[in-house]
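Only a single protein chain was left out; the remaining protein chains are all shown in position.
Here is chain A:
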Amino acid sequence: MPKDSGIGAASKRREDVRFLTGTGNYTDDINVYGQTYVYFLRSDVAHGRINNIDTSAAAAMEGVVGIFTGADFEGIGGLPCGWQVTDRFGEAMQEPAHPVLAQGKVRHVGDPIAAVVAESLQQARDAAEAIEVDIEELPAVVDMKAALEEGSAKVHDDLTSNLCYDWGFVEDNKAAVDEAIKNAAHVTTLELVNNRLVANPMEPRVAVGEYNRSNDESTLYTTSQNPHVIRLLMGAFVLGIPEHKLRVVAPDVGGGFGTKIFHYAEEAFVTFAARKLNRPVKWTASRSEAFMSDAHGRDHVTKIELALDADNNFTALRTETYANMGAYLSTFAPSVPTWLHGTLMAGNYKTPLIYVNVKAVFTNTVPVDAYRGAGRPEATYQLERVVDKAARELGVDPIALRRQNFISEFPYATPVAVEYDTGDYFATMDKLEEIADLAGFEARRKESEAKGMLRGLGVNCYIEACGIAPSNLVGQLGARAGLYDAATVRVNATGSISVMVGAHSHGQGHETAFPQVVADMLGIDESMIEIVHGDSSKIPFGMGTYGSRSLAVCGSAMVKATEKIIKKAKKIASHLLEASEGDIELKDGQFTVAGTDKSVAWGDVTLAAYVPHNYPLEDIEPGLEETAFYDPSNFTYPSGAYCCEVELDPETGRVTIERFAAADDFGNVVNPMIVEGQVHGGIGQGIGQALLENCVYDSEGQLLSASYMDYAMPRAEDVPFYVVDHSCATPCTHNPLGVKGCGEAGAIGSPPSVVNAVIDAIQSSGKKDVTHIDMPLSPQRVWAAMQG
């Protein structure tokens, strides 16, 4: 029986009212008195030495307030990297400087060279055209393998090579893995590319810097998923502004998908320039700028080998991946191909021996960092593709091969350092077979074939580690920050509640789902509770939203804080009811003395807390406000099984997705409608990666796909109606809600099933030699593969 409020209810997203009626308050809606506008002059070559920048003509132009270049940032910190990876040999990764504005060299198309601040954007742009930049073009480093060759041009002259790190995981297993692969009854090998993507949130990045001379306080309004992280990174490492003099506000944010986690040069610039000029400075990215300045995603080139014994049991797995870092290390870039990727290579299977090698490479391209799934989609894609290929090579059913190798007992310690707490991979696969109507596939295939089309079915499993993360663990792994979160529950005098949370909501529906939890715990109406987020001056120090962590980590902090509230409120109630504290029960917003009809309402208790005329002041303080910080003891491990059914036109190579089913295990679910929406969006982005999206550079490092004319985003007609299910729930064992993250699962779990389905369709026509096509599976690529 579905509930109509509290945990488990499909409450409608309250934030949608303002989003859908045009009353949202986004960063670009913020305009400050006396505001100026900045335009960044960006490099149009991929690699070059800056010989001279002459700003004199530009500086004299009408409306120009100030012009800044890299020289203005001498002695000021560069953009910091938040994660240090240690390589196979125990050495720290190579970490280049990342100046706010280019110093000495430009290293990718879009690298900011100069910033013009003017009274209007048009004036700033015109003046930027008048800046004379003398750049000596240098050979561009684009291909990752070529970048590592002896004699290749270097992106950073002061580093020994273009290799950021050569990471082995688990290095101690390497010899045993090599041996197992040598002795295997069968080895399936697959080489593939995980295509570079651009996140493309609907709202481009925006930053407004403001400086208040009267109290020496700086404010940055920015499109961020984690304002406190930006405040810490920018304040402590770039500009040297102490936290109490720096406020960072991320108001409504129109989608992030990871690309708004990171600390960007433009944020530091507007904050810096507002202080220098004593004028507010605003920057709004154009879509073109977004393509060449937002951190990109994915971009791995991988060789994976799966060894099986004579009974088709997986015995070992070995991977070699080249991971593109781009020209600089974005905030969390080094963690993505390593700890968010290597630790996932066991997938849903009890493969006993695994070795993952990752070479992270600097190239003259936009920095690459986390994008929805971050490392886990790359892991899932290669694993689920190689398992599918193995099944075809061995002539066994791909689902049966997966079932045979499923992990079946929990907790399960993988050979790649993580321990899955719960899961039931058989249950989600059973559910998938039912909701995807696998039994009816052959009939559907015949119908397609009757029309001259090919039909294919692709299945995959996924497991992911999210709800990041245990701070002590990630600290050992190189994180330079803790990954707890925080919540303050402020009960107001009349009983309404403001919950200040560290997590930021930009599409996740926190403003709806979080109150459901508190309402459930207190037995009051959801409408009495409001979530406050996004302003460092209002919220406790939380680490923000990414890695499907908000409910699992910040939600747990909120539960802990609410438990403290209940404890104190019961004390107050016991005083009001003249009963023992241990006898007080809270139900439906009423405090009752157990076994009696004596009760006092929630609002009476909260009023007593703030108007303490009759109050146990000798025992407790007035007021009702509690803060909790929560640091998880493990990741959460959502898992599932996905099925994609495609139709392929053999004449044109065009693929259409006819059916898509997803059976997920997210543990307990607070709001099923929001969870389904998250899965829908994730699958949409996964389909985008599989069929459409591709960020392309030419050999000179020119970005060729920098508009929607060339970068194909999925549209409504590209995706089918999804059949999704989350009824196979094995609750997380270590957080108080028993929840697992659901935000990235769809993007992690969907690309392999799409590609598996296309290969299945092609092979059904007798072309058994087509075993792989790299994403995106455009008509041209599919058609070419079919022609051999």
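Basically, a residue touches a chain if its C-beta (ideal position, glycine included) is under 8 Å from a C-beta of that chain, and two chains touch if they have at least 3 such contacts; residues count from 1.
One rule holds in what follows: contacts and distances are computed from a predicted model.
Asks: The complex lacks one chain in this depiction; which UniProt name from "Iron ABC transporter permease", "Basic membrane protein A", "Carbon monoxide dehydrogenase operon G protein" or "Cytochrome c-type biogenesis protein CcmF" does that chain carry?
Replies: Hidden chain identified via UniProt as "Carbon monoxide dehydrogenase operon G protein".
Asks: Using the touch definition from the top, which of A:A400, A:A594 or A:L704 touches the missing chain?
Replies: Of these options, the touching residue for the absent chain is A:L704.
Asks: For a quick check of understanding: of A:M292, A:L383, A:V418 or A:V670, which residue touches the chain that isn't displayed?
Replies: Answering carefully, the residue with contact to the hidden chain is A:M292.
Asks: Which listed residue, A:V65, A:V109 or A:M429, touches the chain dropped from view?
Replies: Candidates A:V65, A:V109 or A:M429; residue touching the omitted chain: A:V109.
Asks: Tell me which stretches of chain A touch the chain missing from the display.
Replies: Contact residues on chain A toward the absent chain are 44-45, 109, 125, 128-129, 288, 291-292, 698, 700, 702-707, 709-710.
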